[in-house]
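Note that one protein chain is taken out, while the other chains of the complex remain in position.
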Amino acid sequence: MFFGARARQRGTRAPLALGAGLAGLTVVGPALAGAPPKVGPPMQTGPENTLGGLSDSEIWGAIRHEAFGIATSQRPEDGVLIDADGWWWTELRMPSGPLVQGAIWFLLIVILAILLFAIVRGRIRLEGGRAGIRIPRFSLTQRVVHWTVAALFIIMALSGLVILFGRPLLIPVFGHGATSVMASAAMQAHNLMGPVFAVSILTLFATFLPGNLPSQDDIGWILKGGGLFGGHPHAGRYNAGEKAWFWTATLAGVVLSVSGILMLFPDNLAPWVAELAYGFPRARDLLHLAEIGHVVAAVIMIGFALGHIYLGTYGNEGAFEGMVDGTVDLNWAREHHDLWAGEMSGGSAGTGAAAEPAE
Amino acid sequence: MTASDAPKRMDRQGDAPDTARVAAALEGFLAEFGPRASIYLNACVRCGLCAEACHFYLETGEAKYVPIGKVKPFEDAYHRTTGAFAWLMRAVGMAPRLTAAELEAWEELIYDSCNLCGRCTEVCPMGIDIAELVAEARHGMYHAGFVPDRLAEITRNAESRHSPFGTPEDFRRTIHAIEGEFGVSLPMDKPKADLLLTLAPGDLEEHHRSVVGLARILDHLGVDWTLSSDAFEATNFGYLSGNRELQAELTVRLVDKAKEIGASTILLPECGHAWTAARWELSRWYDGPLEGLRIRHIVEYLAEAVESGKLRFRQVRETATFHDPCQQIRRGGMERAARVVLAALGFDLRELPDHGETAFCCGGGGGVLSNARAEPLRLRAFELKRRQVEETGAHRFVTSCGQCRLSFDRGRAATGWDKAVESLIEIAAENLVEDTRDAG
Partner (left out) sequence: MSIIEFLEGPAWKASAAAFLIFAGWRLVVILTAGRRHPGAEPIGSPLLGAVGTTLRHFVPRPAFWRRPKVWFVSLAGYAFHLGLFAVLLFAAPHVAFIRDHILGLEWAALPRWGFIVAAEFAFAGLLTLWVRRFVDPVVRLVSRPDDHIAAGLTFLVMLTGCMALGEQSVALRAIHLGLAELWLVYFPFSSLMHTFTWVFSRAVTGAEAGRRGVHW
């Protein structure tokens, strides 16, 4: 009763204008005209399209019960109720399909790998202790941008995972009712924060680009496995691992932003982009690709982020403070970024004499 | 990383136990919690923009110099005693607790690193007058005996010897010496006069030409004026130190003397905080405007004489830049007056990058110049000013405040800067046109 209270207050008239995914299609039929349906049109005073994705299942139920459609749109694909070309996508994307299952396994493996690494390698401590000398690492702008992106990323990742894993993971635990509430909340937050996240990740790219271009030192760093299993290979301001994370976040961010924006505007933007891409407005094909790209990029980014969070906090003694205070201990810089430490401390002292103790 | 300029150890006066100091501080703070302080302390949202206006923060980059942070003990006391929910906070044990250690730790922030210049007010989204809050916080600090020793000593001199400069006898002797040195006559202790001229210790110690200049200008204007050996002190170290009782005494002394000799005007010399204390803080001790008595500053006095055509100057025709003394300009309303005089002197004014009401302090205001241990910090502020002065490329460097000049002179001596800073009044006096036909 609790959850039904709001729906009961609403009007019950057909025809019912469908939500974003099926714009232009008006459904009327016996299933809706008969017994009072659970879902009605949005409140007159309320925002448009407030029914969102949840009501789609109700609508498809009605369609299965012989509802018929009248397409008011003249676009070629809008008269098609069931898109046969989309089966591959349906099978790929279904809860037991490779996309969702692959994502679950990928993230599980990443978490296990981090746990294993934490147990085997333990915390990477400052070998020489602290020098007590602070050197600036991240500017205030970089820190604000980083943590803004981080906060938005957490919101986007959690809400995205609720949407992605709702059926296979949440329904079995919480049941349909609670999961639908979580999914609705997650979708709204995800859609609203998405554009903000897109802008923030662009800002991240701009503020962290200096120092993140590939260099020759990266090869040695990679060959030594980043020193994750002992020893500290040479590294400049950012090591190859950090650069990989920067570029992964950037590329994934671009894929997420572009695909996300397409999915935000399936009726307006997607057909227009599809026309550019295919020569005719097959928005559904484009949106299938967008969704798959969105999931793949998101899962890779989340997996990488888990490693980044571990290494940036507990995993590396002395790393976290760089992103909070903006400064790091000189010994931390010498052990993890010896070449950069040399530049930073040798700049005033002359011929890199200050960098020598790192040997 | 550079070492901090902060003093290693704070000063304390007297030997009162810590509990008595805290109680005394609270009493001093409480006397200041009027509607104004109350509104300010309930409006701050901690955006930190005030730091962006403060020369001490800008030059050192040290977060602790963020202006609103300087009044923390004052603010804590407010929320413990006076705030709307002080009773509730005390009941649940969440009220901030004032300690002697905190007061002592804040001594540097309240005295050494605030010139009471008020620039932070201009950037504050809430328009909070933090300088006023710092001045009010000093009241409690003074009572608690947490004042920089040197400032406390000068304040004691003002209290016991009449003036930081010295006794009335010292004053008479110095005035006679100046008369002899410059061959002028300086009227003293006339029983009746229309104008009571006051002076600052800097004038009597170093800037004798300013005293002569003031006399020359007043004589030229044909004013019936006098100095008074028992009311000569323009500065108010009660205001600077937080000794409100002394502040009242010093202000009332000037007013009483002026009334006694039937003066219509008390004229303040080239001094900044004297103007704030006598002109704006006067109403703390008097319930309304003074009957038939005006408090004037030499800068506005001069500008008025220029505009009414009573004064004309030989044209200097040189480029000059002008340092705006905070208490005269930003907090004193004489931005236009100073420029009227500069223009009348024929200066080609090259304004500082930050000038007028948004100018930076010399670093010595608010008692900081008298606070010897604050010198390293003061020199940082001086550096900022020096850069700006050099940026103008102006030939002459002029200001209208003796304290600012002393502050610059100390900075120049410490850094070997050869740019002399000149007095507006002295330049005006030296270029007076006795016969109006000579002008041009």
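Letters are used for the chains, namely A and B, taken in the order the chains are written, and counting of residues starts over at 1 for each.
Throughout what follows, contacts are C-beta pairs under 8 Å (C-beta built on N, C-alpha and C of every residue); 3 or more make two chains touch, one makes a residue touch a chain.
Small disclaimer: the values here were computed from a predicted structure and weren't measured.
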Practice task
Out of B:A51, B:L197, B:I298 or B:I427, point to the residue that touches the absent chain in the complete complex.
Solution key: B:A51
Handout entry: Of B:I39, B:A177 or B:A372, the residue in touch with the unshown chain
Key = B:I39
Completion exercise
For subunit A, residues touching the missing partner are 1-7, 42-43, 45-52, 54-55, 140-141, 143-144, 147-148, 151-152, 155, 180-181, 184-189, 191-193, 195-196, 199-200, 323-326
Practice task
State which residues belonging to subunit B touch the missing partner chain.
Solution key: 30-40, 42-49, 51-53, 57, 63-64, 66, 68-69, 82-85, 118, 121-129, 279-284, 287-290, 329-333, 335, 354, 357-358
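Here, only the chains that are shown with their structure count from here on.
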Handout entry: Intercentroid distance (Cα basis), subunit B paired with subunit A, Å
Key = 58
